[in-house]
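A short worksheet on the structure shown next.
A selection of the complex's chains, in situ.
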Amino acid sequence: MSLSIRNQLPGTVTSVTPGEVMATVKVRLDAGQEITAAVTLEAVRELGLTPGSAVRALIKSTEVSLATGPVDGLSIRNQLPGTVTDVASGGAMARVKVRVAGGELTSAITGDAVSDLGLSAGSEVVALIKSTEVSLANA
Amino acid sequence: MSLSIRNQLPGTVTSVTPGEVMATVKVRLDAGQEITAAVTLEAVRELGLTPGSAVRALIKSTEVSLATGPVDGLSIRNQLPGTVTDVASGGAMARVKVRVAGGELTSAITGDAVSDLGLSAGSEVVALIKSTEVSLANA
């Protein structure tokens, strides 16, 4: 089976904080970074997620924002530093590849953003991903 | 009122599970599939959602991922099987039409994903939609 979701990062669950309908799940990626996912409590139960569970964090490319440096004071939990390896521009949108520790991320952002940030191969960036945009799959 | 949101699926609320700030709402689509939406509790109250409420599930096309088959062990609650009817490709993004029971979905994914999955008219796919990406409207 193949998935259109470009970004699939392997890791291990380190904690599960259940709310009444949602839960936050922290995942230590194999490359060492920590990711937070906000998923339904039902999903946590159905996937049997507990500390130690091997998972893949799945992130749609349209959910990956880019910053030219680390951002403090931001509600976005997931910040992965990396280096741009390729930029493909369309008329309105652009697709940016970013090499991060342990893998590569694809980000779909506006062409305006690429211009304003001056992104090209070699640019140092931080990929930002809201925790509600992170899905999990059993590894 | 017209909406830019491409995907609007009619159905009936079957359950509402309230948390302190979020709620999960299950909707039986008219074509029989079940959809889960995670919305704010405030929205549930304001729309007066209870089992039996007639609603439309609204899903932005950038929130629809595609897989070439059913996916087990996935936190993404909503999986609708269908058949690709059309693919339009741009420089970075592509727009894929998928016929599902009861209607048609539009998915905006990267061109890379279309190539990797080998999607074209006739491809069997499963549309994946995270419950936090499903909005609801009174029908």
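Chains here go by letter, A and B, matching the order in which they are written, and residues are numbered from 1 within each.
By our rule, a residue touches a chain if its C-beta (ideal position, glycine included) is under 8 Å from a C-beta of that chain, and two chains touch if they have at least 3 such contacts.
Computed from a prediction, not measured in an experiment: that's the story for all the values here.
**Student:** If you could, jot down how many copies the complete complex is built from here, 2 of which are displayed.
**Tutor:** Per the structure file, the complete homomer consists of 3 copies.
The rule is simple: only the chains that are shown with their structure count from here on.
**Student:** Centre to centre, by mean C-alpha position, how many angstrom separate chain A and chain B?
**Tutor:** 21
**Student:** Contact residues on chain A for chain B in the complex?
**Tutor:** Going by the criterion above, the answer is residues 1-6, 19-22, 37-40, 42-44, 47, 58, 60-62, 88-95, 106, 108, 132-133, 135-138.
**Student:** In the complex, go through chain B and note every residue touching chain A.
**Tutor:** 17-20, 22-24, 36, 38, 62-63, 65-77, 90-93, 107-114, 116-117, 128, 130-132
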